[in-house]
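One protein chain omitted, others in place.
After this line comes chain A, so read on.
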Amino acid sequence: MRRIALAIGFLLLTAVAAPAVQPDEILPDPVLEQRARALSGGLRCLVCQNQSIDDSDAPLARDLRILVRERLVAGDSDKAVVDFVVARYGDFVLLRPPFNAQTLLLWAAPFLILAAGAIFVWRRGRRSPAADAGAVSPLTEDERSRVEKLLRDEQG
């Protein structure tokens, strides 16, 4: 549903109201329900922008929530449920992207950048900038004339 808000622009408010999980979906077994909630929080509502099926009111999200609960009731492990959903909808459904060749750069990027920054600063720190330390940038023509003028005014 966030598509609607996208039309509006920079606004951060990007989802349409209406809560997701309906009372009739809730499993009687609180442990299973807890697992269902945790799983749904990591599965993407396919027709929404970055919303999990746990948060989305889209009919498709509801179908997926019910599907997750059916698999859990049938005795699937958490991993089996996720695998089942991924087999149907692809990696797109995972809000936490899987770690594989395609996403290697995505997952590694933050740590590579941090390391690169640290190494860069460390190397620069070792290469002492003392050579530049005493250097004062010379005055421009404009500034020189202003200084002279100020000095003149002072005397006069």
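Simple rule for what comes next: contacts are C-beta pairs under 8 Å (C-beta built on N, C-alpha and C of every residue); 3 or more make two chains touch, one makes a residue touch a chain; residues count from 1.
In this section, contacts and distances are computed from a predicted model.
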{"item": "Protein name (UniProt record) of the chain left out of view, among \"Cytochrome C biogenesis protein CcmF\", \"Branched-chain amino acid transport system substrate-binding protein\", \"ABC transporter permease\" or \"Indolepyruvate ferredoxin oxidoreductase beta subunit\"", "value": "\"Cytochrome C biogenesis protein CcmF\""}
{"item": "Selected residue (touches chain absent from view) among A:Pro28, A:Pro59, A:Gly75 or A:Pro110", "value": "A:Pro110"}
{"item": "Chain A residues touching the omitted chain (full complex)", "value": "2-24, 26, 42, 44, 49-52, 55, 90-98, 102-103, 105-107, 109-110, 113-114, 117-118, 121, 125, 129-130, 132-133, 135, 137, 140-142, 149-150, 153"}
